[in-house]
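I am attaching a structure below and will ask some questions about it afterwards.
Omission of a single protein chain aside, the complex is shown with its protein chains in their original locations.
What follows is chain A.
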Amino acid sequence: MNLNRDGDTLMTLMGTTGIDFPGGTVDFIPEMKFIYGSDKERIPCYRVLDDNGQPIADHNFVQVSEEVAVKMYTDMVTLRSMDTIFYEAQRQGRISFYVTAIGEEAINVASAAALAMDDVVFPQYREAGVLLWRGFTLQEFANQLFSNKYDNGKGRQMPAHYGSNKHNYVTIASTIATQISHAVGAAYSLKMDKKDACAVTYFGDGGSSEGDFHAALNFAAVMEAPVIFICRNNGWAISTPISDQFRSDGVVVKGQAYGVRSIRVDGNDALAIFSAVQAARKMAVTEDRPILIEALTYRVGHHSTSDDSTKYRPANEIEWWRVARDPVARFRKWIENNGWWNDRAESELINNLRQRLLHTIQVAESVEKPPLADAFSDVYDIPPSNLREQEQWLKEIVKEQPQEYPANISV
């Protein structure tokens, strides 16, 4: 017979039994019952537009203005065009690498639209649409892809590893899920400064397996940090399907395990994403709490230009998702029904985009690469003697044998 610390007897006589342990009181039961890893019933998914872009009955979503809706749509189309044209450029050997976000345009753009510019974004690598929404120009994207001297990353990162402190979009690193911990640190910083802003981080289904994901969610819950975790569950981590990635009911249930409020959303429904992110942001900022959003979607493109996904999944599956579940087409139907868009606007947009994108490529390609000095600057705030020596040594070698080195780099 156990007694509570202050000597009260257990309430066995009253029919309820609770006992104190570190962490609080728990009821206990005499029957041995295991909680199953995943129930047959999955957590339901929030969506407000059906596959034809019609609002579903009993929906509750945030009404979006025409201006915002049209910008959302045009940015989604722009992202799609960027992906098509830059992917082609890689195929032609003009850039070395590219990642597309085909099929995930709604997640990219709608989530960005629901955030504020002060919210600091920590992306994985399939979120160029967020940067696009915030005002990064097509030319700036191209400059980074060609790592020319106008790249604000000074040519140091792989293509599609964008970053812009002006847009509060932290430079992408190739490491998976490390940004999730960074976001929690940033949220901690924002909380200390009592700013009206939150941190936002994106990652895929695969990224949720990394240690950083778990610790970051745990920390955020313990510290009550204003951070939004957005998981793009697109079904594939390169060739690994989610059945080989985890056996839980997706990623949304993991939030609950860490004490984080979570929601599962149809990632191909721009309005649902917008509403959920907006609500999440409000909770994060006003209540100092983390939120997990699992956006269900499908990775229509290959993992990257180094991948041919037809090798591990059926081509007709990809095609079905590309056409029947296209988030861009779905949203287009909605805005057209509202009288905010039409075929003429569409063709104008597409043609204009194609021309502009080809132009940005031409321009970016012709610009010089960053100078040799940029290989050595920014390692530290001021180059120490060993780096100055190494730079000097390299300069001398290049000067002695200029024919061995590319001509379009200034020494």
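Operating definition for what follows: a contact is a pair of C-beta atoms (placed from the backbone, for glycine too) under 8 Å apart; a residue touches a chain by one contact, two chains touch by 3 or more; residues count from 1.
Methods note: contacts and distances are computed from a predicted model.
Protein name for the hidden chain, per its UniProt entry and selected from "Translation initiation factor eif-2b subunit beta", "Cell cycle checkpoint protein RAD1", "Prefoldin subunit 5 isoform X2" or "pyruvate dehydrogenase (acetyl-transferring)": "pyruvate dehydrogenase (acetyl-transferring)".
When the omitted chain is restored, the residue from A:95, A:186, A:228 or A:296 that touches it is A:186.
Contact with the chain not shown here comes from a single listed residue; of A:68, A:223, A:238 or A:394, that residue is A:223.
The chain that is not drawn here is touched, among residues A:103, A:163 or A:235, by A:163.
Considering the whole complex, the residue from A:25, A:52, A:137 or A:175 that touches the absent chain is A:175. Where chain A meets the missing chain, the touching residues are 120, 122, 151-154, 156-157, 161, 163-165, 170-171, 173-175, 178-186, 188-193, 199, 211-212, 214-216, 218-219, 222-223, 377-382, 384-386.
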